[in-house]
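All protein chains but one are shown at their positions in the complex.
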Amino acid sequence: MVAEKPSKKLFSVTLRVWRQPGPAAPGKFVEYPAANVNPDMSFLELLDVVNDGLTVKGEEPIAFAHDCREGICGTCSCTINGKPHGPGHGIATCQLYMRSFQDGDVIVVEPFRAKAFPIQRDLVTDRAAFDKIQQAGGFISVRTGAAPDANSIPVPKEDADLAMDAAACIGCGACVAACKNASAMLFVAAKVSHLGLMPQGQPERDRRVLAMVQTMDAAGFGNCTNQYECSAVCPKNITHDFIARLNRDYAKALFRTRFKPVSGAAAGGAG
Amino acid sequence: MNLLGSLFQSSIGKKLLMAFTGLVLFGFVTGHLIGNLQIFLPPEKINAYGHMLESLGAVLWLIRLFLFACLVIHLWLAIQLTLENRAARPVAYGVEHTNRATLASRLMARSGLVVLAFLLFHLAQFTVRIGHPEWSEHTYQLANGPAVRDVYNMVVHGFSSVSVSVFYIIAVGLLSYHLSHGVVSLLQSLGLKNERWTRGLEGFAVAYCWGYFLLNAAIPLAVLGGFVQLHS
Partner (left out) sequence: MAKLESKTPAGPLADKWQRHKTEIKLVNPANKRKYEIIVVGAGLAGSSAAATLAELGYRVKNFVFHDSPRRAHSIAAQGGINAAKNYQNDGDSVHRLFYDTLKGGDYRAREANVHRLAEVSVNIIDQCAAQGVPFAREYGGLLANRSFGGAQVSRTFYARGQTGQQLLLGAYSALSRMVGQGGVELHTNSEMLDLVVVDGHAKGIIVRDLITGAITRHSADAVVLATGGYGNVFNLSTYARQSNATAIWRAYKRGACLANPCYTQIHPTCIPVSGDYQSKLTLMSESLRNDGRIWVPKKKEDAKKNPADIAEADRDYYLERIYPSFGNLAPRDVSSRAAMRMCEEGRGVGETGLGVYLDFSDAIKRLGEPAVRERYGNLFDIYHEITAENAYQTPMRIFPAVHYTMGGLWVDYNLMSNIPGLFVLGEANFSDHGANRLGASALMQGLADGYFVIPYTIGDYLAGQKPGAKTLTDRAEFTQAEQNVTAMTQRFLSNKGKQPVSHYHKRLGKIMWEHCGMARTRAGLEAALQKIPALRAEFWADVLVPGSADTLNQSLEQAGRVADFIELGELLCRDALTREESCGGHFREEYQHPDGECKRDDEKFGHVAAWEYQGEGQTPLRNTEPLNYEFTKMSVRSYK
């Protein structure tokens, strides 16, 4: 996988960008030519340059979400030539470099599209649905200060490693954007699996998966049809095996909570 | 929410039911094929088999009812899921791009619909025998038993029509295609799959579906080709 250092020949591309002034306003594609593109430039840096050009011309720049620009915060969210985060594998939009394109390319840039991710402006979408899902159960209830010594609960390395694979999710929403059904299953699967694989996450395991799936459904995401478009675009290469695990966890939780005996005092709580 | 409510209303519940009913229907079509392949044996075999099934009486009806329920659930949820999935992306992408979703997986609804149409025709033709009430009359004398319905000749009669056979071959082709995604997918939905055995599973699914298609298609082809003929 040794890449040749590309020659620094500058080139030109055309950006075909989705412009939408506000959530309710209609949107359309607008073309912007970009010359003197350096292959070592990141795609978002090209947008910066284009935006400065628009500003100077008195036009409004393209709104796009971005922050850390190193592929970890999950803010950036462009669908480029139909693929969330653009060409490449295991990267976020901010990690896409112009060396992935060629002179004369027309690059179509769209927002992540899903009913659950309404467009706020241009390429910026509202992904608060993910936060809602987390608030429903994406946690281990531990009050600050109540924790036992960290080494009192050993975690087999294999489980910790697998949990880490799931926990690597950056919450960008590319899985939703790529899914033909705009399903959030890979995101929820990653969250449920991360906590479900840790011994600390066991007490709330059933309650968590049921609550998170319920919230996911209410947010208007589609259903998983096992096509694995999600994992194909995940910037952290999270595998759809976690979706199988989520399905299993959900089924178990459904039957367990239905048939497990419940304490008569369960509703009362400690007075 | 109670168990049934969760199964029928939550996204994963629906998928679990799709997978479970899919598994049952998969089992049925497989068993059905094995039964049908007796057409290549002397007429005695398939007619005895048909008689055995019919003599189950109430049990046969229970099985039919169960299969019918599975089919209705499978169908009903498929419609619901498809509508929900369409609603989940109200504005389509300007550029449509597919990374790795197979064509089979993207055509599940369509292949399913054709199979459904065929199923209705198939039931009408061989089970209810609409248009051929005489097929219900023909009997066959088992060697050491009673005279039973002549399934063997009914099949040969049925597939003597080229158009019926062509429709049959197309339908089992699409059903095989439907299963090529469904067989692997149902294990994912039931949470029984991971990448360590996905490859093997996918290999099995491809082999199964080709086998299923070829063996099914062999029946009308054999009839049309004259390899299987009416017994006296």
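We call the chains A and B, going by the order they appear; numbering starts again at 1 in every chain.
What we mean here is this: contacts are C-beta pairs under 8 Å (C-beta built on N, C-alpha and C of every residue); 3 or more make two chains touch, one makes a residue touch a chain.
Since this is a predicted model, take the numbers as computed values, not measurements.
All shown chains touched by the missing chain in the whole complex, by label: A.
Across A:Leu15, A:Leu44 or A:Met216, the single residue that touches the chain missing here is A:Leu44. Contact with the omitted chain, checked across A:Gly104, A:Gly145 or A:Gly264, is made by A:Gly145. Contact between chain A and the unshown chain involves residues 1-6, 21-22, 38, 40-42, 44-46, 48-49, 51-52, 54-56, 58-61, 63, 65-75, 90-91, 95, 97, 99, 120-121, 124, 126-128, 130-131, 134-151, 153-157, 160-161, 163-164, 167-168, 170-171, 194-195, 198, 200-201.
Definition applied: only the chains that are shown with their structure count from here on.
Mean C-alpha positions place chain A and chain B at a centre distance of 38 Å. Against chain B, in their complex, chain A makes its touches with residues 16, 18, 29, 79, 81-83, 108, 110, 113-116, 178, 180-183, 185, 210, 213-214, 216-217, 220-229, 232-233, 239-241, 243-251, 254-255, 258.
Here chain B touches chain A in the complex through residues 1-3, 6-7, 9-16, 81, 84-85, 87-102, 105-106, 108, 181, 184-185, 187-195, going by the rule given at the top.
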